[in-house]
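A single protein chain has been removed from this complex, and every other one stays in its place.
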Amino acid sequence: MLFDILLTASFWAAAVRIASPLIFATMGELICERAGVLNLGIEGIMVIGAFSGWMAVYLGMGLWGGVAVAMLAGMLFGLLHAMLTVPFGLSQHVVGLGVTLLATSTSYFVYRLILPEVTSPPKITPFQPLEIPYLVDIPLVGPALFAQTALTYAAFAVVVITAVTLYRTPLGLAIRAAGENPGAVAAQGLSVTGLRMGAVIVGSGLMAVGGAFLTLSAFSSFFFEMVNGRGWICIALVVFGAWRPGKALLGALLFAGFDALQIRLQQTPVGQVVPYQMFLMAPYILSILALILMSRRAQVPAALMQPFNKGER
Amino acid sequence: MRLEPIANPGLGRRLGFPAAALVVTVVIASLLAAIAGADPLLTLGLVLKGAAGSKFALLETLNRATPLIFTGLAIAVAFRAKLWNIGAEAQLYAGAIVTVVLGTSVLSGMGAAALPIVGLGAMVAGAVVLLGPVVLKTRFGVDEVVTTLLFNFIMLLLVSYLLEGPMKDPMGMGWPKSAPLDRALRLPRIAEGLRLHWGFGVALIAAGLVWFVQARTTLGYEMRAVGLNPQAARFAGIPVNGVLVKTALLSGGLAALAGFSEVAGLKGHLSQDLSPGFGYTGIIVAMLALLHPLGVVVTAIFVAGIFVGADSMSRAAGVPTYIADMMLATGLLLMVLAIGLTKFRVVRG
Partner (left out) sequence: MTATDHKAQEIVLRLDRITKRFGALTANDAISLTLARGEVIALLGENGAGKTTLMNILFGQYTADEGQVEVFGKPLPPGNPRAALAAGLGMVHQHFTLADNLTVLENIQLGTVPLWRAALGQAKARAKLAQLAADFGLGVDPDARVGSLTVGERQRVEILKALYRDARILILDEPTAVLTPQESDALFDTLRRAVAKGLSIIFISHKLHEVMALSSRVVVLRHGKLVGEVETAGTDRHALAAMMVGAEVTPPAVTPITPGPALLTLREVSTPSIGAAPGLNAVNLALRAGQITGLAGVSGNGQAALSDLISGLISPQSGSLEGVGRMRWSSRAAIAAGIARIPEDRHKTGTIADFSLTENAILETYTQAPYSRWGLMNWHAAEEQTRHLIETYDVRCPGPHGPIRQLSGGNMQKLILGRVLDAAPRIILANQPVRGLDIGAISYVHSQLLAARNAGAAVFLISEDLDEIMALSDVVHVISEGQLSPEFQRGEKTAAELGLWMAGQGFDRAA
């Protein structure tokens, strides 16, 4: 039974699809944390991304226009988070939760402003799968990896760009140093505040694109509670990936694989015995297990959650 | 630009900035109302009227404030010890589940005398739910913010399962809700004819007790020490992990009382919409109260008033009720900023 599932291409394709929004948001969070800022605004920023991207397309913009709007909206809330936590050095926990509450309620408020009475939200035409010639014919791997929407391909590209930037460019060097020892960055005449704010803003933009994936590629409409804790799961994935883009990607795929598996298991005889809620719990329980598993080994950025004030004596 | 700590901020600074935060919040809310096409002043008036314009409105506000006092206290207690309990929602439902289980089975025949036992049972359940993340924190160093958040989702699914399975009301005509609590186990009203139940009274007593614990007991002293400087606390011989566990028990228990009071005082049964996010709103309540337990009572009533008022305003003026959530989230961020600015001043160079 398990093997039947694991040998179908549709299972693997689903896993990659489920992973896509997580990959965007996880990379976004990873960039923030590498620079030393924990961004608990992630959940709300994903909501505003999902909403604003969908809204833009609904109001007549193209799909990529929707992605751009989502990204801008995310960056705007990222700027708010960054302003409060970086130059003002306020509690990253409280500010993050506040940003999540604000971004979520803003999405719902504007949604109700534009569609006051609607009970079932209107649909848009989402991104369509884009088959890559020849590669798609590879058995199992082909349909899983090379028959996805453009946004999924973009997610993988983002991982590569993040990894190369962090490890192979002067900017990445400075970001990693800012999360480890901001004093070292300041001593070289670089602005810790600028680096951290930039990282949070760009990271938040990626989180919002992750949210937009849900409305523009996966579900084609926006509804309340659709992000449903994915942001928090991404925070767990960053820990699981030991703050490395490649490992975090693997974590997201592994996690999505389990999620796709539980959806399919619900259709099997197992699903007749075990209540569906238990299957739905699996992602959250897996995230907690991942956190426990990695807690001992993880290489946490040394200055994570530590505000930096150059005037401190 | 950099921040310079102020050694001894004056009273003006300590009150001025938070007051300014409140004013700016109201201004932003007015702007939102204007964006929604309503007259800001009229909207504000409607909110006030809806929250406190009549005896009925006022009692509605106090009823809504009751669970917020409990969750606000739960979070104030935890945050004071820098225990980031974001899982009050899960603890609330744990308390509600146990209230229904005890109140519809074992204790249903005992009459009102069993009420304190039911409440205590609920508290134990909430405490146990928070104990998990706290043990993960003290044993493995797992950040409790994420685990308590994830527990909220797990708990909601558990409630969904219980309401569709073992706890489903056979007389519920297919709705996912539990069987009703025994009549005798409902919290009585504070006065005959007043639509306000004793849960509010219990909440006030709880706030007083929490204040007493924080200000007058060794545990309160330990919790503050651990929150302000765990390294110094450990050096001085304060059992930091033990204090965190005790804090978790108290915090989880308080949040569970919100579930107990909603079921036994208001709804009479458990359903999936028992809490419209009281656990999360409790964070706003606690932060606006600057984590002071008596302040929590005031801010909980204030926050409840905004929700109740916005509900009735929305019907009359057509502004989405989510304006209340936006206003409170804005208020939270501005208040955090205001507190920051009382301790630091921004200087150039």
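Order of writing sets the labels: A and B. Residues in every chain begin at 1.
By our rule, contacts are C-beta pairs under 8 Å (C-beta built on N, C-alpha and C of every residue); 3 or more make two chains touch, one makes a residue touch a chain.
The model shown is predicted, which means the values in this text are computed figures rather than measured ones.
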Given A:I124, A:A177 or A:A208, the one touching the chain that is not displayed
A:A177
Using the document's definition of touch, tell me which of B:R189, B:R234 or B:H292 contacts the absent chain.
B:R234
Determine and list the subunit B residues touching the chain excluded from the picture.
7-8, 216-221, 224-225, 228-229, 231-238, 349
By the contact definition given up top, give the residues of subunit A that touch the hidden chain.
168-171, 173-174, 176-177, 180-181, 183-190, 299, 301-302, 310-311, 313
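Everything that follows uses one rule, which is that only the chains that are shown with their structure count from here on.
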Which integer distance in Å separates the CA centroid of subunit A from that of subunit B?
29
Subunit A-facing residues of subunit B, complex
1-4, 32, 35-36, 84, 86, 136, 140-143, 145-147, 149-154, 157-158, 160-161, 164-165, 280, 283-284, 287, 318, 320-323, 325-326, 328-330, 332-333, 336-337, 340-341, 344, 347
Contact set on subunit A toward subunit B in their complex:
40, 80, 84, 87-91, 93-95, 97-99, 101-102, 104-106, 108-109, 112-113, 116, 228-229, 232-233, 235-236, 239, 275, 277-278, 280-281, 284-285, 287-288, 291-292, 295-296, 309-311
